[in-house]
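Every protein chain except one is present and positioned as in the full complex.
Take a look at subunit A:
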Amino acid sequence: MSLPTDAEERSFAPADSLLRFATAGAVDDGKSTLIGRLLHDSRSLLADQLEMLELVGRERGDDGLDLAMVTDGLRAEREQGITIDVAHRYFETAHRAFIIADTPGHAQYTRNMVTGASTADLAIVLVDARNGLTEQSRRHAVLAGLLRVPRLVLAVNKMDLVDHDHEVFAAITAEFARFTAELELPEVTAIPISALRGDNVVHRSDRMPWYEGPSLLEHLERVHIEDDRAAGDFRLPVQYVIRAPERDYRGYAGQISGGSVHEDAEVLHLPSGLRTRVTAVDTADGALAEARAPQSVSVRLADEIDVGRGDLLCAPDAPPAAATELTARVCWMAANPVLRPGTRLLLKHTTRTVKALVTAVHHRVDVTTLHREPAAKLGLNDIGEVGLRLAQPVFCDPYERNRLTGGGLLVDEATHATVGAVMITEAR
């Protein structure tokens, strides 16, 4: 493999086009190689990064460039040839800028896949063509569905090792379609690739003439990403009260987590239940006529209401539930303790942190069959449905309606570790 030598300038993406995607694949499915290939063939690696790859390769006695080394940034990762934690990569083409959340495949790092998927517009699930769907690929599809990642790519890798056989690709695609029919995945695109050889990653390959779709990068560049966060009902969790007494200023700052707000809009304050009017939507660059998710703003209100961090301003005709009893899907991320009825935790939800008690474990999901099985507890990497009782209400929507007001973190009060991801299904 040679270094890019021509003087071609890199082009920059239009300012309004940013795609965040997460990659998931089991160990040895070639995920790091895929990302390395994507960066290399789109000319996103610069000369010193390539030199570093060659240097590391020589130290290890390898021939040629090991593209996986682009992403494995930690010493232990390079030594063991595995990916330990989520890494974020940045590149852009003339069409779009990209943020890659590169998440590890080991089952023990499932929590990192959840981390990467929570903010992703799209997830790539990588499958080794020789092995077909494994438990890990099913788990990754389930997690992408559970976290409501709006788009999914099934990348069938190592096609060069199955003679670029259309039948192999078709069988895996069909099996995946059967499996995901029960998941709520809105859009799945399957692409046959060879990350090692570069087939259909950036450039379309003539080794698979039966495949007529786009290369992976072409798909990433073109896939439609609408601003779906701004479509829902207005939600502004109050994060910080800004006071400047000498200017008689009192504003409620936060990141809009759903819908939009404009000057003069009527809003409801929770927990008080009082209605008031927005007199200004402020930013340091001037007042806005309208602001929408995910903008960070500060609003002023017409009436003097006691508003503080943890409160919520929302659309008066479509308020969220003020709930102290939740039913939620949980991805449990700790080996110790396990989650069981009676476990006491903290729930961080929007800008509010409350004490929570696990009242029930309803079931555990077998991620390979999607069957719900009765369970008394959830262990590391288990996904299940639980009941939670809260010491104070949270103002929440079902996760399927709003990823920000429907999601939460579970935190261990004693160790302060983040031990669970919560996706609310029902609130009372």
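As a working rule, contacts are C-beta pairs under 8 Å (C-beta built on N, C-alpha and C of every residue); 3 or more make two chains touch, one makes a residue touch a chain; residues count from 1.
In this text, contacts and distances are computed from a predicted model.
Trainee: What does the UniProt entry say the missing chain is called, choosing from "YCII-related domain-containing protein", "Aspartyl/glutamyl-tRNA(Asn/Gln) amidotransferase subunit B", "Sulfate adenylyltransferase subunit 2" or "Aspartate carbamoyltransferase"?
Mentor: The correct option from "YCII-related domain-containing protein", "Aspartyl/glutamyl-tRNA(Asn/Gln) amidotransferase subunit B", "Sulfate adenylyltransferase subunit 2" or "Aspartate carbamoyltransferase" is "Sulfate adenylyltransferase subunit 2", the UniProt name of the unshown chain.
Trainee: Who touches the missing chain here, A:171, A:274 or A:417?
Mentor: Considering the complete complex, A:417 is the one touching the chain left out.
Trainee: Touching the absent chain in the whole complex: find that residue among A:178, A:203 or A:262.
Mentor: A:262
Trainee: Any idea which of A:24, A:38 or A:86 touches the chain not displayed?
Mentor: Checking each option in A:24, A:38 or A:86, the one touching the absent chain turns out to be A:86.
Trainee: Given the full complex, what residues of subunit A touch the hidden partner chain?
Mentor: Given the touch definition above, subunit A has residues 4, 9-12, 15-18, 46-49, 51-52, 55-56, 59, 71-76, 78, 84-90, 92, 97, 99, 111-112, 114-115, 118-119, 227, 239-240, 242-244, 247, 249, 253-255, 257, 262, 282-285, 289-290, 292, 294-296, 298, 309, 333, 346, 348-351, 403-404, 407-409, 411, 416-418, 421 touching the missing chain.
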